[in-house]
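Contents: one structure, followed by commentary.
A single protein chain has been removed from this complex, and every other one stays in its place.
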Amino acid sequence: MLDIELNDIPDWNCCAASIGYAGGGELPRLSLSARNLALSEQHHPGQHVVATCAACWLATKETKERLSHDPELFAETNTVLREAGLQLRNETPVRHMVEVLIEDVGYDRIQQAVRKPLKDIKIAGYVGCQTNRPFGIAGESYENPKYLDKFVEVLGGSPVENYDKKVSCCGGALIFSEPEKSQALIKDIIEAAYDGGAEMIVTPCPVCQMNVEVYQNHINQKYGTKFNMPVVYYSTLMAVAYGKSAKEAGLDGQMIRAKALEDIAGR
Amino acid sequence: MNDINRSMLEQYRNRFLREVEANVEEGQWVKMCMQCGVCAGSCPMGPYWEHPPQELFMMIRAGKREEVLSSTSMWMCTSCYNCIVRCPRELPITHIMHGLATYAKRLGLVPKDQPTAKFAQKFWNNLTKKGRVNELKLGLALYFMNGFAEGVKTSMKMQDVGLGMLKSKRLDPLEILGGHGVKDKAGFQAMLKKAEEIEMAKIAKNQAAGG
Amino acid sequence: MAEIKVGAYICKGCGLGERLNIAALEGTAKKAGKANVVRSHDFLCSQDGVALIQADINQEGVNRVMIAGCSRRAKTEAFNFDGVSISRANLREGVIWIRPDTADAKETTQDMAQDYVAMSCAEVRRMTPPTANDKAQLNRQVLVVGGGISGMTAALEIARAGYKATLVEKSAALGGWAGKLYRRVADRYPYADPQSNGVAELAAAIQAEPGITVRLNTLVARTDGAPGRFVVALASESGETVEETFGAIVQASGFNRYDLANLPEMGGGALPDVIDQAGLEALAVAANGGAIKRPSDGKEVTSVAFVQCAGQRSEKPGHLPYCSGFCCTTSIKQAMYFKDRNPDVDTVILYTDLRTPGVAGEDFYRSGQRKGVTFTKGVVSGVSQQGRGPVVAFHDEILNEDVNLDVDLVVLATGQVANAGVNIDIPPQADGQPAAGQPVSILNLGYRQGPDLPQLKHGFADSHFICFPYETRRTGIYTAGPVRRPMDIAQAQEDATGAALKAIQALENAGLGRAAHPRSGDLSFPSFRREGCTQCKRCTVECPFGAIDEDEQRYPQFNEARCRRCGTCMGACPVRVISFENYSVETVGQQVKAVEMPDEFSDKPRTRILVLACENDAYPALDMAGQNRIEYSPFVRIIPVRCLGSVNTIWITDALNSGYDGILLMGCQKGDNYQCHFVKGSEMAHYRMSKIGDTLKGMNLEVERVTTYEVAITDIQRIPALLNDYAATIEKIGLNPLKDF
Partner (left out) sequence: MTDVIATNQTILVVGGGISGMTAALEAAECGKQVVLLEKNPSTGGRVSQLYKYFPKLCFPTCGLEINLRRLKANRNIRLLTMAEVEQVTGSPGDFTVTVRIRPRFVTEACTACGDCAKAVTSEFPNEFDYGMSQRKGAYLPHNLAYPSRYVLDARVAGTAEGQAAKAACKVGAIDLDQKEEVITLKAGAIIWATGWKPYDAAKIQPYGYDRFANVITSVEFERMLDPFGPTQGKIRRPSDGATPKNIAFIQCAGSRDRNHLKQCSRICCMATLKQTTYVREQLGDAAQSSVYYIDIRAIDRIDDFHRRVKEDPNVTFVKSKVASITRDKASNDLFLNGVNTEGYHRYSNRHDLVVLAVGMEPSVPAGTIPAQVRANPHGFIELDPATGIFGAGVSSEALDVNRAVQNATAAALRAIQVVNRVAGAEG
């Protein structure tokens, strides 16, 4: 529909997100993403590496950046890659899916493709951390990025203006090791969305999506709140707006069902 | 106290800053801190830090080796990068926190039962086994990480989450059969082994040279 | 001297024509004003209007021009005629803009305007176009006192501008403190490393500069005269003294080292390995790139602590209450001496506020950090000797704990003590010699008011003005470098260059007999009637600029080139023998008298209030009140004065005798934070007016009838309010009983 074609990096490996550090040191961690980049250069020369996950994008892009600024580290990485029969030229642009949508496709074309505008749905655009920092989307500020709101707008929804917790952290991987502390953060994120009059939260980050959605019961138990806030991935919004069925849009995958979207998809 | 720790103590005596610069990821940035505290104020886990980053940096300069490396503080980092983007002096604080954590772990100074340390280790083990993370195994391992009894409680507590995610097909039940990982496992693991070697070689050098 | 011919020109523009009876004003100018030529014009500041006036000057021989229209502060460039005296009756800002355009205000407004016309005619009739004094002479030679980096720079910059400089240094070599530095702080991007102190290069440049004469081992034995004709006796070590004349003087006498013995609690003077920054420079010079060794046992220094603000920023006796500004970067630089050679040396800088301002400062700070210098925010409680070396006890402000730091060497960052010579505010002994404990004089001025420059604060000979850092109370003598204010080398060189310009400007002005700032270009200067003078010395004592000496017969000697034309002497003179060609007891006194006093049979309101307003602040504020159409009493008659210091009490008594009901003086803020542009003028006026109370009682008058206010140029709303309140007060106490005598 927006004619973007993605192909898997053959035999990709996990980037260790930003939690590998207890086990692996600097070089082992960097080599993980370096391997993916090397594979991409080998199998899809000239293609961009596009990540749909914030953590993957950040880890991969950071690797690219640090290796290009640190010759010694770059050399060591290649020594390491040789063990896997690989070599890295480090020439591949690393991009986030959102970047591709905004910069290559553009809001206009995203809008043109809309079949079922998300009318009268108030949506809090929760950008989170790693899609936003330290790289972020060109031209956006760290504290109050606007692209997700624009996104909601072009899909026909109405964004929550200056959503207070737009870029605050959901605890990321610490949701596992420090559940109480992380859930406290999540509580604020959802609370702020309700304050802004949101019916649902949209996010470009899978980690955020999961963390903010799946722990609402626990938060309700602990804090006596009555949260029942759907949290959807931005692609879900697009799918619905572009006329896909609830199933195709993966709405059945929501633990907290996004009724408003299901209705539109059902029409 | 393990051997590396013992010999590092020997080599660096009271010059902890030099030790950090030589052995900790991005450690050479520590000296650039001007104690404005913007990192400490920007951290989402702020309230739980025993010593916030800027204070850790001051402690490093003051040679408080034991206190720093056995602190739980750097394990509070959620990698949200807020400190990095706000730091007026360009310190890659997130990485320094990760680096301190790694170093503390190598020196065997991590406080017992530090949950993030344990989880991060489990995550790493899980990942390095096959090159990809098996979420369900990781999940289970995680819930049992504090021993059996605790584990039962946790998994009960988390049951709905687990089931809910199964229902919503977020976790592929097949994964329990360990279906899914990199094909070139040998190369993958050789790569990681080599990387580890190179780093440990450096550290060994510093042990000898004292930075 | 051609006969006086007054031309009165009345403008009808800006609504004056509509609001005022111009014919009546012309009448006033003719009758009361005795103007020889009277004309009105629709738009006097137009080319046509200006041409009209110029034509009268050329053809009619008009040599006194009275312009009634806008304020003297407006259209100054248009009404700028050579060879004639000009006065301005302020009918716009001063009358129609501050009065309502109503029927019942019409008469009082007109009265106001007519009085101002009469006053300006009276004033201009008593003015003569000033001619520069005949003693004016151009001398392109500048004396620079002090051969440190400031003095060397000043001399070089003066010579490079095509003037001549004589550089006098008391020691045997040029360079001063800078010459003793191993390296100086970087003065160019990237502001990263210590660099050569630059003294050798400067000295070579001075050598090569034919315009500069260097005199080493030489002191200034005596300085007489004035800008353009300073006569200076230079005494060399050998005892011979030469006399030279100079157009202006730059004093770059620098600073003295703070005495470490004042800091025993820090080990100052007591512990061998506790030194000051100058001490460390000496060690570094001795090491000459090698390892720096500590004094006590010559051990190579492996750890050093720098204690910032040692004996500074503190009210304790013997301490310096100020921050010397340069010490933070200097300590960073000195820490680099160690780090650049051996990164393993531990260097700690203990500070409370790290003061590295600007681009240069912050870059240098970062560079220090990059080189591994440790910066600790800590308050040092003391330094003691324990075993082999000193131990610094301090409270770490960040980690909030007390620490004892063992080091090989401690460097105390002590401050600069100004070397400004004798403090002339401390009265000399009976024999005229400086009071005990006073340092030796630097300039040995033969001035009535003392041998050196007045000091501002903490012993520094600085200007009090933010906008005018080179304002000096001894015209033609400018301080530069740390004698003016604590500063580093880069600033001192900037400062020296600025002072060099002021010196050149002073000698050029002196050559033309022109006043220096703030009355720049004024050619008039005070003269006195010798036969009338009672030798009371008030003028010589009260001159804010020490411009007036006493000659052999103890008469005042005016040294016009030193004079700043404020008129404080004129205000001081009890027998009124001092006057300027264009500003005198007469020019103001006659304005006071020119105001029409309605007699007891008049049906007009009879209150009249005389306002003597400082032309620098009060008068502009009044203009701006007009600009904003803020109303005030129609009974005030305002006369601008050069400075409240020039107000002679005769004006007050004459005014009261001629029937004014009250007199208001408006001058600038006095006291420690004085804003008076002539330093003491406002102060003097307040003092003199405080004395007038008795006179008033003698005349059976209420003290309120003479009131003095401190105002500022920003009191655009306050001043009209003050005038109105005062008018109300006068209403309350009633008319002046002397009115109708």
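Observations on the model:
The first chain written gets the first letter, and so on, giving A, B and C; residue counts start at 1 in each chain.
The rule we apply is simple: a residue touches a chain if its C-beta (ideal position, glycine included) is under 8 Å from a C-beta of that chain, and two chains touch if they have at least 3 such contacts.
If you're wondering where the values come from, they're calculated on a predicted model, not measured in any experiment.
Of the options C:F43, C:Y555 or C:Y687, the residue whose C-beta touches the omitted chain is C:F43. Residue C:I504 is the one among C:I275, C:V307 or C:I504 that touches the chain not shown. Interface note for the absent chain: among C:E77, C:D134 or C:E531, the touching residue is C:E77. Annotation: of B:E21, B:E55 or B:E199, B:E55 touches the absent chain (contact as defined above). For chain A, the residues touching the absent chain in the complete assembly are 141-144, 162, 164, 195. Interface residues of chain C facing the missing partner chain: 13-15, 43, 45-46, 70, 73-77, 157, 160-162, 188-189, 313, 315, 321-325, 353-363, 377, 397-400, 457-458, 460, 462, 464-470, 485-487, 491, 494-495, 497-498, 500-502, 504-505, 508-509, 517-518, 520-521, 616-617, 620, 624, 627-628, 668-669, 673, 675, 677, 712-714, 716-717. Chain B meets the missing chain through residues 34-42, 46-47, 51-52, 54-55, 85-90.
FYI, only the chains that are shown with their structure count from here on.
Arrangement of the chains shown, judged by which pairs touch: a linear chain-to-chain path with two open ends. Centre-to-centre separation of chain A and chain C, using mean CA positions: 65 Å.
Each chain gets one centre point, the mean of its Cα atoms, and the points for chain A and chain B are 23 Å apart. Not a single residue in chain A touches at least two other chains. Contact of a single residue of chain C with at least two other chains is seen at no position.
Across the interface of their complex, chain C is touched by residues 15, 17-18, 31-32, 34-35, 55, 58-59, 61-62, 89 of chain B. Against chain B, the residues of chain C that register as touching in their complex are 344, 346, 354, 365-366, 369-370, 372, 374-377, 396, 398-399, 403. Taken together, the chain A residues at the contact with chain B in this complex read 11-14, 16-28, 30-32, 35, 58, 76, 79-81, 83-86, 129-130, 133-134, 142, 168-169, 171-174, 176-178, 181-182, 185, 210, 214-215, 217-218, 252-255.
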